[in-house]
Structure formats: C-alpha cells, structure tokens
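Omission of a single protein chain aside, the complex is shown with its protein chains in their original locations.
== subunit A ==
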Amino acid sequence: MKIDVEKSLLWTATGAFLLFAVGAALTTIVPPMVSPEMWKSDYPVHEYTEQEQRGIQIYLSEGCVYCHTQQIRHLDSDKRRYGWRLVDAPESESWEYVNDRINFLGTKRTGPDLARVGGKYSSEWHWAHFKDPRNMGEKFPNRKGVYEKVSIMPSFDYLTDEEIKDLTAYIQTLGRNKNWRVDKDGNPLNDYEK
C-alpha cells in the first residue's frame, strides 16, 4: 500500500504529532528524571514562612520579575556584579530553588539581579526604597544624585505597610541557601542587617 501523506489528514496530523512528541517528551519529562537536582536537594533549603509566602504573592502580582531576574549566571561578570563587599556571589544552582513553588528566575534585567540580595540591605532600606526609589529620604543620602535621575523602578507606596513588610521579609531570604558571606576566619556573616 502506498501512503500519500499529502492526501491524508490522518497521516499529516499523525506525522506532525509524532515528530513533535519526540522533542516535547525529551525536553519536559526526561530532564527531571536525568537531573534530579531540578526538583530535589541534598543540602538544606530554606522553607518559606507564612509571612514570606504572602511576600511571594505580592512579588508575583506586582510583577517584579519583569524587571528583576533571580539567577546568578555561571559568568564571572554576574558573580562579581552581584557580590557583596568584594566577595563574589556564588552562581545559582538548581537545587537552591526546589522550594520555590512560584519561581521567579526571570528573563529581563531592567533592574539588578535579586538572587543574592537577601541581607545586602537593611529592611529599613528596602522600606524607603519601595516607598520611593528616587528619593529615599534623609537617611539614605547616597540614593540621591544619579538614582534620582535614572532609577526607573516604580514606587510601590500604594502597598500597605503590612504588605511592604511581607515583601521585605521575602526579599531578605533570597540567596541564603549558599553560605557565601563569611568573615576572614570562615564564620558566616549571612545575618548581616537582618
């Protein structure tokens, strides 16, 4: 029997489906089987508290992910830029995200990456920054000048005080799954300005 695909609805449809299905299966179902670090971790990973989870919901509905990624790529430039006090930030790895039910890896850096921002600034700083990133008041005079002119982060002063606290609580957890900020003797400094 000679099959003429171009005359047959069934064969065209089946052919298109089968060819597609190979790649579809191998790039969605197979990866978590071959690379279990995509969904499980051999190291302790932070479990979000209720407050932090509320923060995650705010991060989601305010769409922070459209301006901020959460991944230190495996590149020197990323590690250097998002480091802290001359310590390079370690690269992000799959296992660090296993508790992120809602992932915010992101695709666009209109603002800086936030993967390791937890602990970099005080919660007071975040408060002032969310209220108005262009003028954070007397206490943070270094935010004047160039920030005043070019920061294009929206001000989130329409969020309630509670909401800003929840959001900040979440932000402060970011990047702490790797113990990377240590002093000269190797003691962790991760709780800096919590």
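To be clear about the criterion, a contact is a pair of C-beta atoms (placed from the backbone, for glycine too) under 8 Å apart; a residue touches a chain by one contact, two chains touch by 3 or more; residues count from 1.
The rule is short, and it goes like this: contacts and distances are computed from a predicted model.
Name of the non-displayed chain as stated in its UniProt record, restricted to "Cysteine desulfurase", "Cytochrome c oxidase subunit 1, bacteroid", "Electron transfer flavoprotein subunit alpha/FixB family protein" or "ABC transporter permease": "Cytochrome c oxidase subunit 1, bacteroid". If you put the hidden chain back, the residue from A:Y97, A:Y121 or A:Y170 that touches it is A:Y97. Of the candidate positions A:L26, A:V87 or A:V182, contact with the hidden chain is made by A:L26. Within subunit A, the residues in touch with the undisplayed chain are 6-9, 12-13, 15-17, 19-20, 22-24, 26-28, 31-32, 34-35, 37-39, 60-67, 69, 71, 73-75, 77-78, 80-81, 91-94, 96-112, 134, 146-147, 149-156, 158.
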